[in-house]
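A protein chain is absent from this complex, but the other protein chains hold their places.
Letters A, B and C mark the chains as written, and numbering starts fresh at 1 in each.
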Amino acid sequence: MNWGSAGEFFAMGGYAAFVWGSFGVTAACIVVEIIVLKARHRAAVRALPANSAGQP
Amino acid sequence: MTINWFRYSSPASFYPIAGRLIPWFFSAAALLMLAGLYISFFVAPTDAQQGEAYRIIFIHVPAAWMSMFIYIVMAAWAGIGLAFNTRLSSMVASALAPTGAMMTFIALWTGSLWGKPMWGTWWVWDARLTSELILLFLYFGFMSLQAAIDDPRRADKAGAVIALVGVINVPIIYFSVKWWNTLHQGASVSLMQSPTMAKPMLIGMLVMALAFWMYSIAAMLMRLRAIIIERERNSDWVKALKERQS
Amino acid sequence: MNDLSLTAALWTVGSRDLLAAMRHRADLLTTLIFFALVASLFPLGVGSETALLRLMGPGVVWVAALLASMLALTRLFASDYGDGTLEQLALSPHPLTLLVLAKIGAHWLASGLPLVIIAPLLGLQFDLNADAQLVLLASLLLGTPTLSLIGAVGAALTLGVRGGGALLSLLVLPLYVPVLIFGAGAVEASAAGLGAGAHLSLLGALLLVALVFAPWATAVSVRIAVE
Partner (left out) sequence: MLAIIKLECVRGERRLFSNLSFEAAPHTLLEVRGQNGSGKTSLLRNLCGLLPPAAGAIQWCGKDIYTIADDYRSHLAYLGHLSGVKDELTASENIRMSAVAAGLSASAEQIDAALIRLGLRDFRDSPCKALSQGQRRRVALARLCLSVTRSLWILDEPYTALDTAALAVIKDLLESHLEAGGIVVLTTHQEVAITARATRRVELGQ
């Protein structure tokens, strides 16, 4: 176990900005991409031409 | 007559399959990511020279691998789509491109964030980083060419040509940049030559790479389903989709 | 189709483009003027200190040549696409790959070679010595055909596509990187006494690779464009 305390863990040996900057941006990219994909799927479904009346 | 399984993997029949696969790939990605993060933070030892900053390697290297791997897979699918005229293969290529570009961006971002503490500059003209940057332009070229062409069929074929020409150039670009890099900076310590690759570090990177791979497949499948609906919106099977009622 | 009519066809396609280019001499001049202009901008931006300019000279002349040849690419297929000649070319029984190669050759003669010819003139601006000028000339002579070949793929792909100019540069410039590196590197290596042999042979290798792949890729792109 490399870290004595949670504080030490977040300090990341003084490189907190760089390490958490990298991991944070990666996590953000993944989350944003998933959101964008979900929105695109929903928009594609909603944009379908209105099916004629009587269709299930 | 040989079974032409390209015919059966038509967008209509693959759409529900993709839908069922996505949760599996996402959960695999999540599990592998957790394992990878645990290894990279709690198992891998602190590095003698670089201290804790080297832990960025657990994202930088897998992202760089994935950016190259996705481009090659994308070019392969695009080539199959061009050769066999199968729409689904071309759709897979178009579905892969944005995720590949994202991986390239992550590789560049984490590369520069790692370069700053190590070399004091945000951008290092290291051979690998420079060719990552050019790879990003190749991705943008593919995506903007496809975006600029309205007819989906022509966009697929044009994209396939530029992807295939690009994939031939990727190794050439890498070696010419490597040649150029050694000529100018001499054999400086390249970003990737981190000190002796301790065993847990290698495992950490491999696990993270697998996690990114599972994630990329899941993201591709999601985008693929959206592309299938966008392109097949006039066909009957799309109109009869259950989802429309929700 | 016997070979005689194939060579005649290739020769005719090439000479038709050269003839059309000659009757549009203005376009040819704009490419050259653009080349000289871009190369002359750098000293204005960086300062006229000769040691620095001598160091930067090859790179600047190469980048300017690369941009100028890319600008000229739109002329390669655009007018033929517009008046239906490209369509007829795609319908010729002769292999489109060779017909396209003839067009690219004519395009290089009309816009690539002139760049090479006036490059030494620009080399003077950067106080390059005779040896460096010679290697610059050799590297451009080997490099500009490759630029035309690779650029032809982009030109064919962006036919009739909106945003053609900017899109063409986005498609083609990343692929120009190896040619630029070895081209500019050749002059620098010879200036540093390392001899430009390696770089020039690599430029030659790139040219051969381009000669093999680019015409095929361009022919496929042309067929896609005239659909």
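By our rule, a residue touches a chain if its C-beta (ideal position, glycine included) is under 8 Å from a C-beta of that chain, and two chains touch if they have at least 3 such contacts.
Computed from a prediction, not measured in an experiment: that's the story for all the values here.
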| item | value |
| --- | --- |
| Partners of the unshown chain among those that are drawn | B, C |
| Residue among B:Lys116, B:Arg153 or B:Lys178 that touches the chain left out of view | B:Arg153 |
| Full-complex contact with the absent chain, from C:Gly84, C:Gly163 or C:Gly195 | C:Gly84 |
| Residue of C:Leu99, C:Ala119 or C:Leu149 touching the missing chain in the full complex | C:Leu99 |
| In chain C, positions touching the absent partner | 1, 5-6, 8-9, 12-13, 15-16, 19-20, 23-24, 79-80, 82-85, 87-95, 99, 223, 226-227 |
| Sites on chain B contacted by the missing partner chain, in the whole complex | 85, 150-153, 231, 233-234 |
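Convention: only the chains that are shown with their structure count from here on.
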| item | value |
| --- | --- |
| Computed distance of Cα centres, chain B from chain A, in Å | 16 |
| Euclidean distance of C-alpha centroids - chain B vs chain C, Å | 32 |
| Separation of chain A from chain C, taking each centre as the mean of its C-alpha atoms, in whole Å | 44 |
| Numbers and ranges of chain B residues touching at least 2 other chains | none |
| Overlap residues in chain C, where contacts from two or more other chains coincide | none |
| Contact set on chain C toward chain B in their complex | 150, 153-154, 157-158, 161-163, 167, 170-171, 173-175, 177-178, 181-182, 185, 188-189, 202, 206, 209, 213-214, 217, 220-221, 224, 227 |
| Residue ranges of chain A in contact with chain B within the complex | 1-3, 9, 12-15, 18-19, 21-23, 25-26, 29-30, 33-34, 37-38, 40-41, 44-45, 47-49, 51, 55-56 |
| Contacting residues of chain B [partner chain A, same complex] | 41-42, 45-46, 51-53, 55-56, 59-60, 63, 98-99, 102, 105-106, 109-110, 113-114, 116-117, 215, 219, 222-223, 225-226, 229-230, 233-234, 238-241, 243-244 |
